[in-house]
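A single protein chain has been omitted; all remaining protein chains appear in their positions.
Residue numbering begins at 1 within each chain, and the chains themselves are lettered A and B in the order written.
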Amino acid sequence: MAVPSYATPLERVWHYAYVAICVAIFFFLIAPIIVIMPLSFNAEPYFTFTEKMLSFDPEGYSTRWYDSLLTFGMQAPDAARDMSWWADAWANAKWVKAAKNSIIIGVCSTIVATSLGTLAALGLSRPEMPFRRTIMAILISPMIVPLIITATGMFFFYSNPCELLTIFGLNPQCGKLAGSYLGVILAHATLGIPFVIITVTATLVGFDQSLNRAAASLGANPRVTFFRVTMPLILPGVVSGALFAFVTSFDEVVAVLFIAGPEQQTIPRQMWNGIREQISPAILAVATLLVIFSIALLTTVELLRRRSERIRGLSPQ
Amino acid sequence: MKTTLIMSTALAGIAFGASAQEVNVVSWGGAYEASQVEAYNKPFAEETGIKVNMIAADNPATPLRAQVEAGNVTGDVFDVEVSDAIRLCDEGALVEIDPDMLPAAPDGTAAADDFVDGALLDCAVANIVWGTVISYNTTKFTDNAPTSAVDFFDTETFPGKRGLPKNPKRTLYLALIADGVPAAEVYDVLGTDEGVQRAFDKLDTIKDDVVWWEAGAQPVQLLADGEVSMTTAYNGRIFDAMVGEGQPFEVIWDGQYMDLDMFVIPVDAPNPEAAMEYLKFATDTQRLADQAQYISYGPARKSSAELVGMYKDGKTEMAPHMPTSPENLESAVLDDPEFWADHAAELSERFNSWLASS
Partner (left out) sequence: MANTALDPHAAITTTASGVATQPLTTADGKPLVRALARSQSRARRKAFLLVLPLLAFIVITFVVPIGQMLQRSFHNDGFSANMPNISAWFAQTERGTQPDDAAWQALAADLQASAEARNIGVVGTRVNYDMPGTRSLFTSTGRKVRKGIEPPYRETLLEIDEEWADPQLWATMREVSTPYTANFYLASVDRTRDADGNIQQVDENQRVYLMLFWRTFWLSGLITALTFVLGFPIAHLLATLPMRKSNLLMILVLLPFWTSLLVRTTSWMVLLQQQGVINDILVWLGVIGGGQRLQMIYNQAGTIIAMTHILLPFMILPLYSVMRTINPSYVRAARSLGATSWTAFRRIYFPQTLPGLGAGAMLVFILAVGYYITPALVGGSSGQLISNMIAQHMTSTLNWSMAAALAALLLGAVLVLYWLYDRLVGVDNLKLG
């Protein structure tokens, strides 16, 4: 990216202007994510940098908002911080509960999405697959269809999943999925599936089908072939697809707004409440933790991607 | 068919797995919810062992209707306005409540005589009396403070953004009051097409300066952050910010809108017995008096009024902050639940169209 030696002076000026523009755009991309971090340590309940913060006075900073994530919703937040205090926080604090829900729902929906999605991706990447393009388009559509439409559709369907069977003259009673963990898990699995399909099929593009045939000709049955040959090669793609599916669920709020009951409040749902009700720096503390969480996930995905490229010999490194 | 079978088995498992020892209460969030947690939920859980889950909504009547119509009721007790209680009862969405089941006052007065007028309906029991009031941030108006609804619409003399709720019920009346309609005639005027037009015309004059709010806690936040200089808000929320948090707010009682809040139970509530227990417990004399100790809303029982004294800080007299105080009632608009039960849908539609068109 250095200026070539034959560049005219005008081109030199343009080159530096271009670099400056790029720096500005990178700043635009990243600044909003960085700015909330120091603000989450604000000692005052405001969203701006106070005088004390700007002069790096330790008094201007505090961890009170992080503390409030634990105490909010507790039975006895002011009690001595012994074992029973922590037990109380674990059982009753709203943010802790939301985190537990987010993880349970995220993990379960990821398992559903990844297992079904990987299986389907294997089928889709076989050259013999009929109607490949149409089916692929259908499977990816949950990512494209506006969330509000998906969520409203699910709202009615999950309220009474058996209503559909009345068309066939049946009238079974099967309760409802809305307001249950299963409902939210299924909804999030649906939303996560396109990401699994995309990443796993991308990994399979570079997959040499003759490896499978070689294994078969050497006497391996299909199961052994899958677990000993195919799986190790596509594993990085599957894991990063799973991570995408997990993040999708972990970040999803519209479907939760429509179909979750009071027991299934997730972190984004709690944030939605918080943003609309009282944007105290407590929200920024959650946001900071989530940013750290996404940095960890991003690192994992990047490492996996490089590993996958190395295994398949695609990387120039 | 196999999938269906597996699915229905799984669903049945979940339906039976639900625990009976809890009750879901849908209320308005924020400081009001906090007062209900202190005054009702904690003692209720202690006495009965039933766990209370609080769910916040901008207006609990909306999720209630949606839940009943979709056949997916998750809340047990909802805290709604009178007009919504009437309307929902008309639509068959609520269970009927017999006033004889409610606990009598300590002196033995039957509940039916102990509640204030209009506080007992076929399907609802009132808990509090509350007002929507204008409030301003005193740091914004240091030399010339606003005093009336007229000043609210005067952005020349009193510059700054205005906060208003995103619904017709708590905006149209204010526009009419500011346009010179006496409080007692608001509904006569609003009952005619010309009156409605007049209210919208008045709102048009400040439309570009309005920040719209939906949840009860939002206007307080907007006022504290300086996003608006003046806003309407539920009087208890402003009280909580002023007295509880020491915010530099002031209340204008001119043109306050006074209303009752009611507890209702939807048909097909998941925990109907616990819901009824909660409703009885939360509307007894002591509980209603207790809740006025945490937020400046008046109790709906006459027998509770005598028990109301100081704010929880032990030094603030509650009476001057109550919407029911005689001096605060002088130019109050009293809610007309029948009017809103009939006209809410039409006026909401008109209001939303007006709001969306720029």
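The rule is simple: a residue touches a chain if its C-beta (ideal position, glycine included) is under 8 Å from a C-beta of that chain, and two chains touch if they have at least 3 such contacts.
Keep in mind the model is a prediction, meaning the values are calculated, not measured.
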| item | value |
| --- | --- |
| Chains shown that the absent chain touches, full complex | A, B |
| Chain not shown: contacting residue from A:F41, A:F207 or A:F244 | A:F244 |
| Absent-chain interface as seen on chain B, which is shown | 3, 62-63, 65-66, 69, 87, 89-92, 161, 166, 200, 211-212, 225-227, 341-343, 345-346, 348-350, 352-358 |
| Where the missing chain touches chain A, by residue | 1, 11, 14, 18, 21-22, 25-26, 28-30, 32-33, 35-36, 39, 46-49, 116-117, 119-120, 122-124, 126, 128-130, 133, 135-142, 144-150, 152-158, 163-164, 186-187, 189-190, 193, 195, 198-199, 201-202, 240, 244, 247, 250-251, 253-254, 258, 268, 271-272, 275-276, 279, 283-284, 287, 290-291, 294-295, 297-298, 301-302, 305, 316-317 |
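The criterion applied here is as follows: only the chains that are shown with their structure count from here on.
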| item | value |
| --- | --- |
| Footprint of chain B on chain A - complex, ascending | 46-47, 155-156, 158-162, 165, 172, 174-182, 261-263, 273, 276-279 |
| Contact set on chain B toward chain A in their complex | 4, 7-8, 10-12, 14-15, 24, 29-30, 53, 55-56, 58, 70-72, 74-75, 214-215, 217-218, 220-221, 225 |
